[in-house]
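Missing here is one protein chain; the remaining ones are kept as they sit in the complex.
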Amino acid sequence: MLFSSATFLFVFLPVVLLFYFVPLFRQNPQREMTKKNAVLCLASLVFYAWGEPVYIVLMLISIYFNYNIGLDLEAHTFNERRRKKIFVCAVVFNLLVLGFFKYFPFAVDNFSRLFSLEIKAANISLPIGISFYTFQILSYVIDVYRGKCRAQRKLLPFATYICMFPQLIAGPIVQYGDIERQLRNRRIGVRKFSAGVLFFIRGLGKKVLFANTIGAVYTEITAREPGTTGLVVAWFGILCYTLQIYFDFSGYSDMAIGLGKMFGFDFIQNFNFPYTADSIKDFWSRWHISLSNWFRDYVYIPLGGNRKGTGRTIINLLIVWALTGLWHGAAWNFVAWGVYYGVLLILEKYVFGGLTEKLPHWAKRVLTMLIVIVGWVFFSAESFGDAARYLGAMIGTGGLFDGTTAFVLRSNFFPFAVMCCSALGFFRKFPKLKDANIRLALQAVGYAAVLTLCVVSLVSETYNPFLYFRF
Amino acid sequence: MSKFRIKEIVCVVLLLVFVLLLVTQNKQSASDPQTVFDAVLTSIDVSALEERREDQFKKAFGFDAQDFDFVSYYAASDVMEVRELLLVKLPEGADAQPLVDKIKARVEDKAELFAGYAPEQSGYLETYVLLSRGGYVLYVVSDTPDDAVRAFKKAL
Partner (left out) sequence: MKLPFRLKQNTEQGEKRNYTSLVCLVICVAFAAFLALHTLLFLVVPDRAMSENENRTLQQKPKLTLSAIADGSYMKQYETYLTDQFPNRDGLISFHSFFSSLLGHREQNGVYLGKRGFLFEAQTPLDEERLQKTTDAINALMAQEKHAQCAMILAPNSTYVLKKYLPYGLKMDDQKAQLTTVKNALQGEKFSWVSVLKSYEKVEDPTTLYYHTDHHWTTRAALRAFLSLSSKWNLGAKEKSFNIEAVSKKFSGVLAASYGERKIKDVLEICAPKKSEGTYTVSYESQSRVTASVFDTEKLDQRNQYEVFLGGNYDKVVIQTLAETEDTLLLFKDSFANCLIPMLTPYFTKIVIIDPRYFSDSLQDIVDDNEFTHILFVYNLNTFLADKSLAGVLAS
């Protein structure tokens, strides 16, 4: 189930909110919290099963296994060797599950190509959200092993943490340490709920009004015959994709954060205007922050980070970035995309970092955006061939203009411009009106309009006229 | 052995069983093709359809019925009727993809023809079912394709 669907908005969410907020144990706050967690956990299982009725079994097994691992680790606090054994078993288990369901067909395919064999992996579909919840589980296991936090003694809060539906399928990746206290006790109230509502509406708007609209333009442009796309349209297309992926991803994160707030949780912010970055490093401190943090805390630093000399730092960075790429999908173009960033970060750090420092601020930003945009070509392409062809169109192999240039630009320019301004943060300070009441009224109208338009768009997207006019 | 250890092992075993079940789902079925077909046939309304000959199968799908272990094809003689039912059992180790592709192309062509002026027929085509499982290929265009799928899966 997507957040941006009628089923979620008008069936699932109202029912969950009702059960969550109607108090059962007025006198006993602790039991009331347990009930709230139970509602949330159950709702999350339904939410997951809605899209993956089979793989819910996998998730339940995973939860129960790791719950026991946590307790097991804590039961042997003074037996370091035993703890290490348990820990290694747990990490191997979780990585094997992720590896099998996400990367097995990819690995088999590469293996058979390497030795020119004709093996095909069994056709197994990818369980939704497995990359996200596996990473959350790993963060728990590692934190408990390191003694950074206590093991969770109760199964319910643990299961709630792993399968909480707001961030289950698209993040942010919540680290256990950040949320442990909130699982026991959190403030739920009108103030937080209203903040959550506004977050949610912003996210919904980003996803439905922005990402979906501008994504359609890119899809249309890439669907053309190769060689027929002119330079201007090709650049416009990839800019559209650049906007789409940002609004899609950050919209989803905002909705997750908003829903979290409605239920009383505070998740970390996942995006911080990444397209205003002035260096690659800066970009990655603003883009998908929870993932960068995870790789930093659980891969980069354990590998030794930058404490073991320049050579080792470079290797560590390459490992982290190849893995980051691979995390996004089981295909070589994702690996290439990750390594692309790894290499650029190394270059920035050791080679041209000093040079770019001297550039004016706007030039640094433009340069960073160029690098990011070229990165998206690799990210979005189905294969290296496609990526190369698209890059070709961007340097003019299809001419400067094609027959559709004026039409494409004219049809989409206004929404495009609005989205650019939004992505660059121009609207952040926009309603700087003196009169607080007028500002409030404008905001109210704005949010109401966004929510209404989202519903209109969601319904219209399913407009499926069964008409064919090739008679 | 600690109680946690036992629980962990149980989880691993459960997981292995789960993966095994997922992977073996697609193994050759031992059921008799005719019984499988009869099960599917009785699950949906086929009053408008009649059994088709092998040459008609070839004309419709471009494959020789002789190349398969079992072919049963039901369709209507009325050209304005799209509902049809096909069950093919492939020989051991044969690739289902060419047949599957051909069926998909057939559905697309038909959908183009009927779209826009025969909403009911178009609706059937929209919900068509094409399944390749257990060495069988099942293709159903019907008002209740899900029933056929259920009967098919059950009979395997």
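Each chain gets a letter, A and B, in the order it is written, and its residues are counted from 1.
Here, a residue touches a chain if its C-beta (ideal position, glycine included) is under 8 Å from a C-beta of that chain, and two chains touch if they have at least 3 such contacts.
Everything numeric in this text was worked out from a predicted model, so none of it was measured.
J.: Which listed residue, A:N293, A:N333 or A:S380, touches the chain dropped from view?
T.: Considering all chains, including the one not shown, the answer is A:N293.
J.: Have a look at A:V91, A:I268, A:V339 or A:L442 and name the one touching the chain we're not showing.
T.: A:I268
J.: Applying the definition given at the start, please give the residues of chain B touching the unseen chain.
T.: Output for chain B: 78-80, 109, 113, 116-117, 119-120, 122-123, 126, 146, 149-150, 153.
J.: I need the residue numbers on chain A that touch the omitted chain, in ascending order.
T.: So the residues of chain A touching the missing chain come out as 1, 5-7, 9-11, 13-14, 17, 50-51, 53-54, 190-191, 193-195, 197-198, 202, 254, 266, 268-269, 271-273, 281-282, 284-286, 289, 292-293, 296, 300, 305-307, 317, 345, 349, 403-415, 428-429, 440, 448, 451, 453, 455-460, 462-471.
In this text, only the chains that are shown with their structure count from here on.
J.: Under the stated contact criterion, what part of chain B meets chain A in this complex?
T.: 2, 4-5, 7-8, 11-12, 14-15, 18-19, 22-23, 26, 112, 115-117, 119, 122-123, 126
J.: Can you tell me which positions in chain A touch chain B when the two form their complex?
T.: Residues 54, 57-58, 61, 64-65, 68-69, 71-72, 75, 89, 93, 97, 100, 122-124, 466-471 of chain A touch chain B in their complex.
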